[in-house]
Structures are given as C-alpha cells and as structure tokens.
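Of the protein chains in this complex, all but one are displayed in their positions.
On to subunit A.
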Amino acid sequence: MNIQANPIVARRSPGPDGEKVITLAALAVGGQGGGVLTNWIVAVAEANGYRAQSTSVAGVAQRTGATIYYVEMCRDTGRAPVFSLSPSIGDVDILIASELMEGGRAIMRGFVTPGRTTLITSTHRIAAVSEKINPGDGRVDGTDVVEAMGIAADHVVAFDMESVAKKAGSVISSSLLGALAGSGALPFPRDSFEDVIRGSGRGVEASLRAFGEAYEIAKGTKPAPLPEEIAAPIVPVLHVPQKLATKWAALEARVAALPDAVKDMTALGLKKVVDYQDVAYGSDYLDMVEKMVALDAAPFDLSMNAAKYCARALCYDDLLRVADIKTRASRFERVKDEVVVKDDQVLMLTEYFHPRFEEFATTLPKSIGKWLQRRKGIEAFYTKHFDKGRRIRTDSLRGFMMLWVVSSLRPIRRKLLRHEGEMAHMAAWFNTAMDVAKTDPALASEVLANYRLIKGYSDTHARGLSKFARVMGALDLLKGRNDAADWMRRLRVAALDDVKGDKLDGALATVKSFAG
C-alpha cells in the first residue's frame, strides 16, 4: 500500500444532521460463515432504521483462505448515502476477526486504528499449513499479536469465541455476532440482534445460546473461557493390582528419595515406563535417573532431562506397543467419546497398519530375527507378498485377536531383536552423557535432550536416527568449548526445523568451521 510518510488526516465528515457512516470489516477464514455474519449485521442495521450495504470477495471464500467481508451503514434520512465498497486503511470503525492471527492480519493491513477501531476478535487458533508441517513445533506464538491489539485498537473485545460457540452447539458466526452486540460498538439493542437470528431459521436455539453467552462475556458480565494451555491437562490414573502393590511402593519410595526438582518428572517417567513394560523395567529406569542425579547439583536440569528422555528411550515405539495401546479398554472409551457414539449406535473401528519386513524381523527373538535379516531371499518374498497396507477391524473379534496376540508378546519383549538394538543404542547415548556430565553438565543435558530427534516409525524413524547421529557426531568438535551446550542445542533445533536437513547441514558446517 502506498502510505505517505506523513499521511493526511482523513476522517469521515458527518451528514447535515449529524448522521454518520459506520464502517465494519470482518476478516474470516474460508468456511467460517463470514457470509452469514454479514447478512445478519445488514439485517440488524436495516431493522433499526439504517441503510446498509455489504460487499465481499467470494470466489475462494468457501476454501481455506483468509477472506474480507465489508459492511457500511448509516441512519436512514431518506437520501441514499454513497457507501464505499471496500475497507480503507485507518477508516474502519469496527473490525471483526474470527481467529487470532486474522486479528493480527487486520492490524498489519492498517484496518485497526488507535482512537477509532473497536477490535472484536476470537483468540482461538487455526494453525496455518506452514505451522503444521514443521517436524518439531512450528506453531506461531500469539503474544506479539495480543500486545499489538492493545496498542492499535481503541477498544478490544478478545476471547475464545470458537469454544463459546462449540459449547452452545453452534458455530462461531453466532458468538461473533454476540460479541459485536455486547461490545456496544453498534447503536442497536440486544433484542434486535436476537430477532434477526430467530428470523434466520436453522439452528436458532443453539445460535441464540452462543450469541447470549458471547454477549455477556463481551459486556463483561460473565468471565471468558480459559485458554486451553492454562486449563490443566488430565493426568492419567495408574491402576496397581494388589499383588504388585509392594513392588510398586518400593519404586515410589525411590522417587521420593530424589531431589524435589526431579521428583514430578521422574514420577511421570516411571509411570510411563512401567505402563509400557513392567515393574522391573521401572527399576531399570530409576537406576539411570539416580546415576545422573549423583553427578548433578541444583537446579538439577541435567537430571530433569535424564528423567524425561530416559523414559522416552526406554519406551521405544514397536509393534507390541502399538498393539497394546490399540487393544486397551481405556482406548476404546476415548475413541467412543471422541467420535461421539450414542448407546443405540454401533462403532466400527478400522486400524491402518503397514508392517514391513524390518518390523516383522525385529519383532522376533534375537537369533531367528538375525537369521532372517541375513536371508535376502526371504526379505524379497515378504516384500512381494506381505509388504502392504493392512486394515484391521479392532471392533471385530478376529481383528482384535490379531493385535491381542502381538501385544501379549510384551512379557518376552526383552528377548526380541528390536529390544537388543534399542538398548545398545540407548546405552551408548546414556554413557556418553554420563561421561560428558563429569566435565560439562550443561552439554550433557543437551546430549540427553537430543533424544527428542528420534521419533516416528519406519522411514520417519530412520530419518530421526540419522539426524540424531549427525548431531551427536558434532560432540567431539564441541567438547571443551564454553559455548558447547548452546551449540549442541542450536544443532538440535536446526535438525528439528526442516525435513530435508539443509539447516542442519548449515549449522554443522559452521561448527566445523570454528572447531576445525
């Protein structure tokens, strides 16, 4: 946009008897019902003796892009005002945004002006594709946007209007209208809004509930819903059978003996590990944590990472694990309410599996597995006949039993080929950390954190392992430097940041340059 260095102050001038044009722009993500919202607003204005005009740029509105709807209205004095067809920088009285970043976009585009604009925005997030495809966590932090709102807007009404609508069984357009009415930015009474909703026909009751809730929150007569990250996560309950109670208690006692800083994380880790394999496995886990604690001192960052990543390393994702999770009672329950199954309905569950020769062989006892891996002919045969997608109906007895059998191998997991490999790999990593910890605890802590790079299945898993190996490969170059820990962290971040690994190459090159 071409804005002059010193822009001309260009405010709208009112009509002869003081009537003013009110400008309202709505930024929505395609498919959020921005069209419905605009029609409602126009109807409300007209019902209150105003002339109104709305425009939109449809076309891709139904798709997933950002779309602008624009409304102008003015008290009807018998003459037709000349309404503008699109919002102008610095000339928007009310800006409605149906998602946090769209609110930010409105500010960036100059549609939110100090001393003029009432900004009504939902604070929930709809992640853009660019945020989803990052191998780590690519989500944008919204705090800058929230701050900018405070500066740019004359009056801000911001809360999670999506969950308000959801709770009322409606869609966001109704809670947005409620927030608009509640903000008092339009000189129209509440019931005139509600009449329009009633007139619109479908889903009226739900829409009115969402409208009313949002109205109260915007007015400040009701508290806004808590953002998800503040709402406490549900801590799963551990079920301990009678005859294992004493063994379990012993483990808990060991946790209790740890420094306070490490207790909670270790407790979580312990539960995870025991749930994954058995009580003995939990004891192995505590051995590792205790070893690291012995080398550590307050604030125990090193031990924290040990507690976290040793649990991750011990609970590698193999067929047994997947089969175990997929056949649990708790899992069936979770699925049932996630997809909303009523009592008179039947649920059919299809799992998507694609076990390759690799997974098959490593799920066998060491000797047999190794023998098989050497037989290229057998691998070829398997690939030809068995390496394909499998759909397993876990609601049917047959399908369930297939997974059940696999999951019942759990007691002998330690004898399986995959376990041997995983444990060797883990030991190498852990011992390196122990070794480094003696001289550079901070670096050791980063070494432990590198386990974050190992995740996924098949190719994804292989890619993770190689990234891990390459990052760890830089260890010797970094040892002894006082910024070693920081560089180790940077390498990991680079590795997480892109799939191809170009960023990691760059970071490694830099390390070599100064270490070489």
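Please note the rule applied: a contact is a pair of C-beta atoms (placed from the backbone, for glycine too) under 8 Å apart; a residue touches a chain by one contact, two chains touch by 3 or more; residues count from 1.
Everything below uses one rule, namely that contacts and distances are computed from a predicted model.
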Identity of the absent chain, which is to be given by its UniProt protein name, from "3-isopropylmalate dehydratase", "Indolepyruvate ferredoxin oxidoreductase", "ABC transporter permease subunit" or "Heme exporter protein C": "Indolepyruvate ferredoxin oxidoreductase"
Sole residue of A:24, A:218 or A:274 that reaches the chain not shown, by the stated touch rule: A:274
Residue of A:36, A:107, A:186 or A:409 in touch with the missing chain, whole complex considered: A:107
Touching the absent chain when the full complex is considered, from A:85, A:253 or A:298: A:85
Full-complex contact with the absent chain, from A:56, A:192, A:283 or A:373: A:56
